[in-house]
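Notes for the one structure printed next.
Removed: one protein chain of the complex. Kept in place: all other protein chains.
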Amino acid sequence: MSETKKPRWPPGDLVIWIFIMAELLVFGVFFATYAFTRAHHVAQFDTYQLTLNRNAALINTLALITSSYFVVRAVAAIRADNSQACFRWLLAALAMGLLFLVVKGAEYHHHFSMGVNLGTNTFYMFYLSLTFFHFLHVVLGMIILLAVALKAHRGGYSAAEHTGVETGASYWHMVDLVWMILFPLVYVMR
Amino acid sequence: MAQAFTKAMARNIFYGGTAFFFLLFLALTFQTHSVVPQRDNHQAISDLVAKGKQVWEEHDCIGCHTLLGEGAYFAPELGNVYKRFGNSTDAIKAFIASRPENGVPGRRSMPQFHLSDEELTAVAEFLKYVSGIKTSRNWPPTPQG
Amino acid sequence: MKYQSQQVAKLYFIAAIGLFVGQILFGLIIGAQYIWGDFLFPQLPFNQARAVHTNLLIVWLIFGFMGAAYYLVPEEAETDLVMPWLARLMFWIFLAAGAATILGYIFLPYADLAKLTHNELWPTMGREFLEQPTITKLGIVVVALAFLANIGLTILKGRKTVINLVLMMGLTGLAVFFLFSFFNPTNLVWDKYYWWWVVHLWVEGVWELILGSILAFILIKTTGVDREVIEKWLYVIIAMTLITGIVGTGHHYYWIGTPEFWQWWGSIFSAMEPIPFFMMTVFAFNMVNKRRRNHPNKAAVLWALGTAVMAFLGAGVWGFLHTLAPVNYYTHGTQITAAHGHMAFYGAYVMINLAMISYAMPLLRGREAANSNRSQVWEMWGFWLMTISIVFITLFLTAAGILQVYLQRFSDNPMPFMEAQSKIVLFYDLRELTGLVFLIGLVVYIASFFVGAKEAEAKTDGEEVVTA
Partner (left out) sequence: MNETRARHLFRPCTWVYVVLLSLTFITWLVGVNHFSGRFFAFLVFGFALLKGQLIGDYFMGLKQVAGPWRWVVFTWLLLVGILISSAFWQTV
């Protein structure tokens, strides 16, 4: 179809993309550090990886993917000028985010009640640091989505002007994207 | 530029990002507080050690020495001096007490502080306490500091 | 200069430069003590002279920041300062308190100063950079509060620009984090942990807000680029600064009894700290390239660009050099740290102050926009002499540091500290010589305020030029 002109810029405010790049960089370095540190402590990492709950990780991965999908639908809705549909999709996405937090919280509760903390060993240092850092990003992303949802509910966006929705959406997808790597890296690969 | 790169969004990211990372920093600080008591040798802190820290501070020892690597780089590291001096507070006391009044010609020398015996004991006990702090990877790398 | 009350900035700038001279002279003294260990001993032991060197630096930078704020805030707010008299009063109080403290360092044994000021009532003395007697620290808080009230009310009264808000946040942060200097527990780990909340959260946190806003102000003024564009970049840069810098504090928590996880967190986040500095460099050059006018004050533009480059080198590159925990394990507390400290402080904070002074002083002295050509040529000589000197000082200290690390910590038979020091004295010689060149640069810089003072202002070829 109209292959005339693709936009030069990604959806949303460009500043969020600068921020996203910075975040990806931090996570990327964190992942690489994990991988290379693991290479020096293979036995330890393989042993303690088994104490993690892969079912919880599955639920969380599904929650984030679904949430991201809902956000895509929210953006589509606002592009069709349907503020209320956009609002509802965002609420659904937030519910999925909440599910993530609850499941992850339960995992933390389990580990903490076993006396695990950042100082227990190198594997747990990484597991807790990486997932907690990501956990905080989910919280931040939810705050952003909530702000966007409320504004959408008030009719603050339209098909013509909805940069805010795209901005929040882009950030949320980044949180999802990072988890896509984190899940197999920390929970599965051995 | 068709693309909106707005000041409002940049501002939001500044405030949001700062708050986010400051909270993260507080969370890590909180975690630090729960772990440090296992390594900070606080059980060795006595009134004498507290007195010793004050002697240490009031003679600005940090203005020449490092302590756990922090301070000035003019004189040796003292975080491990107790061990370097053969686990002996007496050796530390003797060293401080015997500094020549007018220094050593052409060389660096520690001032003669005229510390009382109590002060000498206190500062030596303080350095002994510091040597018991469990640093990561047992820093410093060598006994020489 | 648009508002009469901006004139108060001149006092602060003059004091700043005066104290700067003192700082450099004492730098030369302690540099000499590295070579001749008994130099001025026992009259002026190293620790006291070093306290003078570092405290003068901090005090003069703060004088400079205050002067910058008194100049910039009214102009941005488009209103006179609410209480110029308070600014003047605080100037003299701060100067007197500062001078008394410095004289105390010089002429009294430090222990006597502690006794004289009753340190035992509330012991806060004797920690690096926080050597000031408790009473002086309280005085600093009073001055800071009066200062913040003054500029805060001015900002509230007038136009609220991003530059003013960011500057205000930076200065408020400076005052708030200084409060941690009053926290001095016997437990050394906590003492050190929160000591960094002053030191690190100053220089790699809130001070960078001050730096960013002053730089943005100078760029708006000298390039004529749209305020909107500059303010946007200012936000992005300071956002990146704090995002990386706050958790980056962790690079000080590797070896002081704090848990191991800081090695990871500290390394990862502080490895990102060069990014905002790099952005700042790109930003400054971009703005100057996009300039809508050629400002006749070429020296100020040079200082501004110099700040961006040298801050990146000193804070960014030299910081990164030893920020990763496995490297820092060997370099912690050696001349490497000193090398980084010298270039970072000069590149970021000395230069931004001199940039602001360079921009504002001609206006404060009644010029239209700039000094005479001859005066500017002298100033630029000062710029190059000082900047090149600091680069070499840094290189020599880095060399000294590498050697020190090798001899004392890395080789098979680690040498005792003093023995290792005696092997690297050549680099201390070179550093001291370079320090003398720095002093010459400083003299040339100060001379630039007097030469060509009666000559006509420098003019540009045309006001509205360069559209590429």
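As written, the chains take the letters A, B and C, and residue 1 is the first residue of each chain.
Assume a residue touches a chain if its C-beta (ideal position, glycine included) is under 8 Å from a C-beta of that chain, and two chains touch if they have at least 3 such contacts.
In this text the structure is predicted, and so the values were computed from the model without any measurement.
Trainee: Thinking of the complex as a whole, which visible chains are touched by the chain that is not shown?
Mentor: Every shown chain touched by the left-out chain: A.
Trainee: Considering the complete complex, identify which of A:72, A:85 or A:98 is in touch with the unshown chain.
Mentor: Counting the whole complex, the residue in contact with the absent chain is A:72.
Trainee: By the contact definition given up top, give the residues of subunit A that touch the hidden chain.
Mentor: Its contact residues with the unshown chain are 1-2, 5-11, 17, 20-21, 24-25, 28, 31-32, 35-36, 38-39, 42, 46, 50, 54-55, 57-58, 61-62, 65-66, 68-69, 71-73, 75-76, 79-80, 159, 166, 169-170, 173-174, 176-177, 180-181, 183-185, 187-190.
We take it that only the chains that are shown with their structure count from here on.
Trainee: When the contacting C-beta pairs are counted for A-B and for B-C, which pair yields the higher total?
Mentor: B-C
Trainee: What is the distance in Å between the mean C-alpha positions of subunit A and subunit B?
Mentor: 40
Trainee: Using mean C-alpha positions as chain centres, tell me how far subunit B is from subunit C in Å, no decimals.
Mentor: 24
Trainee: Send over the residues of subunit B in touch with two or more other chains.
Mentor: 5-6, 10, 13, 17, 20, 24, 31, 35
Trainee: What are the residue numbers in subunit A that touch two or more other chains?
Mentor: Each of 15, 19, 118-119 in subunit A touches at least two other chains.
Trainee: With touch defined as at the start, can you tell me which subunit C residues reach subunit A in the complex?
Mentor: 232, 235-236, 239-240, 243-244, 259-261, 264-265, 267-269, 271-272, 275
Trainee: Over in the complex, which subunit A residues touch subunit B? Could you list them?
Mentor: Checking each residue of subunit A against subunit B gives 7-9, 13-16, 19, 117-119, 132-133, 136, 140, 143-144, 163, 167.
Trainee: Mind pulling up the subunit A residues that touch subunit C in the complex?
Mentor: 15, 18-19, 22, 25-26, 29-30, 33, 118-119, 122, 125-126, 129
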